[in-house]
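Once you've had a glance at the structure underneath, I'll fire off some questions.
Heads up, one of the protein chains got dropped from this complex, but the rest are sitting where they should.
For reference, chains read A and B in written order, and residue numbers begin at 1 within each chain.
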Amino acid sequence: MANLAAVVGIGQTSYTTKRNDVSIAGLVREAAVNALNDADLTWDDIDAVILGKAPDMFEGIIMPEIYLTDALGCNGKPMLRVHTAGSVGGSTALVAASHVQSGTFKRVLTVSFEKQSESNAMWALSNPQPFSTHLNAGAGGYFAPIIREYIRRSGAPDDVGIKVAVKDRQHGARNPLAHLQLPEITMEEVSESFMLWDPIRYLESCPSSDGACAMVIANEELADRSSKPPAWIRGVAMRSEPTMYAGREEVNPQAGRDCAADVYKQAGISDPRKDLDVAEVYVPFSWYEPMWLENLGFAPEGEGWKLTMEGATSLLDGGDIPWNPSGGVLSSNPIGASGMIRFAEAARQVRNDAGEHQVPDAKLALGHAYGGGAQFFAMWVVGAEKA
Amino acid sequence: MKEIAIVGYQQSDCVSDAGALNEVELIIPVLGRIFEQVGITNAQDVDFVCSGSCDYLQGAAFAFVLGVDALGAVPPIKESHVEMDAAWALYESILKIRMGHADSALIYGFGKSSPGELPIVLSQQLDPYYLAPQWVDTISLAAMQARMMLDQGLITERDMAEVVARSRRNAINNPHAQLKGDVTADDILAEETYLSPLRRSDCCPVSDGASAVVICTVEKAKAWGKPYAVISGIDHIIESHNPGMRDLTDSVSTRKAAANAGMGDGKVDVAELYAPFSHQELILSRALGLSEDTTINPSGGVLAGNLMMASGLSRIGEVFNRIVAGDAERGVAHTTSGPCLQHNLVAVLDKGEVA
Partner (left out) sequence: MSEENEVITGIEVPIFLKYNFTAGASPTRFLARVKEGVLTGQRCPKCKQVYVPPRGACAGCGVPTEEEVELADKGTVQSFTIVSIPIPGNPIEPPFVVANLVPDGANISFIHLMSECDNADVHIGQRVQAVWKPEEEWDYAMDNIKYFKPIDEPDVPIEKIGKLPVTGLEG
């Protein structure tokens, strides 16, 4: 049995296209200091640092944890660097949690970041390689055919993606840290926005952001004494499958289904829509909300879009299971941090500390991240109570 | 806390250029051998898989994603990756077992460094604002470190040459070593300097390849009926990145990590130290307080072959090999990362009960 652990501090930067006012070290430190302040702790209270980010080519620095150790107060302590593609922010939180859940450490700091403005992420994602056709137009080009197949199978109406795009930006407008602030966004505006990778429109895609997110995770004894309510970690799970294999289910990947089943079992969840109060789920392209609603068991296969259209996932519509009240990846996307932001926002909800985007009385929340060709999954369930 | 054992270790030959082979093709044979050694079919038979690699060695993003192709990860598996030497993937796996979410784990590291100019590539892991733009390569930084040691009278060039000569001689018995031979310190000293005060032989070679380790709970090792070594302690510590902020002639973090790992609790029969430069082996063995009683780098160490991202894991594997072969009862494995021994991991291994 894993030892109990809880999130006792959360810190984020604001998210924007270019954080020209800080260096990379300044960016991660800003999030880390915010987390320490939130936990009412100092650097000396931290036993180890766990850092995550997406490919090093995004900033052009090899193993940046080596140079960031000074900015993160880690000298003389253990430093671990996680990289699991787009799911990395989530995986990093899980690896950080394992430092405490294993009984090895009392209190650790975990940080994820991306400063995409310092390099060219689209180039880094699909840098041309000899021998192969160079047609990978970034992540959108990769996921568009999979979304098309979902639409064909489910028979979902065309405006489901548009509805998600509007809903998440309305949520984001309540979150002062969110990159896109579009409180007046309309369905028409999204539907008339440029079709980038058919069926994905410009406003149905995530932005490219600079930003960092940090959390302090502590053991039961220290969490019990924390100054603000802790978010107890009730379940942790990771799953991976290969990018391409014959017969792979790309629309509803088995790794995602297995990962969800694992984390629900640990948290005692039998009906996620009913048992969970809120979910922060990695939705970089709007159609991934209905797809993940099905993959994560919130709706039967082929019917996820109905929840979206009914407003079940909307905080503003008073939906029963708000998804991404923070605005989600569609409102802010510093890639390497995006997964950790989901995990941290889930924790903010159950700490009743999410400000204008708080889901009333949230007690149990899901944090979710995915990466690669929708093949790497990381999830946790956090609760206001220990069990 | 649960006792954790090593039950398998395999490494590919260290070669200066693996030719046409890609990552998957480097990994698959090593995994095939370790599955056979442990008596399992594939990664489905362990509870967790963790790997270490670095995209920049080959210049392509997501190197580790291709690694997953070698695992047989259908149905999906519990898997993670560190952009570090795979010794840290082993560390992550230990936490997973200690927290009760796994009883066994496969760890592998791989690197194909030959496509790029490794010392130049690694210069880009330095502070991007002040150091990296100067393109200070890793060999130059190590040369400065060696110069400090020589000027302070802490070592002599002959001491360094003795390290190289012992590595070459020890490597004769290591079928995977890249550089080996019956060489004396005088032979090394006769070489011209390369980056003063370093001679080429003071620097590790660049190698392509992979290595893998399987760990599990001691109960599981007994159930599998395989010879094993117990990981009785492990710790790692990073120091300041700024070379001017550290005493480069010492390795404080190595000493502290070894103490935390419980190295002082008994005699050390064997030590495998990740010293990419001859003078660094002297720094490390002094930081660890190793005496004449300890056999250092019986495999030849990384001066005989350096698989970036796997060499640290291999050091742990080599100590395991000595223990299960009956040459040693207790040993220490060390791994490093970053310029001039910035980040160091120390693991202490003990002989397990006879299976």
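Assume a contact is a pair of C-beta atoms (placed from the backbone, for glycine too) under 8 Å apart; a residue touches a chain by one contact, two chains touch by 3 or more.
Just so we're clear, the structure is a prediction, and the values are computed from it rather than from any experiment.
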item: Which of B:V30, B:A43 or B:V163 contacts the chain that the document leaves out; value: B:A43
item: Residue in contact with the excluded chain [from B:G39, B:G59 or B:G181]; value: B:G59
item: Among B:E25, B:D187, B:D250 or B:E329, the residue in touch with the chain that has been omitted; value: B:E25
item: Given B:I4, B:V30, B:A70 or B:A221, the one touching the chain that is not displayed; value: B:A70
item: Residues of chain A in contact with the chain not shown; value: 20-21, 60, 118, 120, 122-123, 126, 128-137, 141, 144-146, 148-149, 152, 194-200, 242-248
item: Sites on chain B contacted by the missing partner chain, in the whole complex; value: 19-22, 24-25, 28, 31, 42-43, 56, 58-59, 66, 68-74, 112, 114-117, 120-121, 124, 128-129, 132-133
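In this text, only the chains that are shown with their structure count from here on.
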item: Rounded Å distance, chain A centre to chain B centre (Cα mean); value: 33
item: Residues of chain A defined as touching chain B within the complex; value: 1-3, 23-24, 55-57, 59-70, 74-85, 91, 95, 98-99, 101-104, 124-125, 127, 129, 236-243, 245, 253-255, 258-259, 372, 375-376
item: Residue ranges of chain B touching chain A (in the complex, touch as defined); value: 1, 49, 54-56, 60-62, 64-65, 68-69, 71, 73-84, 88, 91-92, 94-96, 98-101, 121-122, 124-129, 131-132, 235-242, 245, 253, 256, 337-339, 342-343
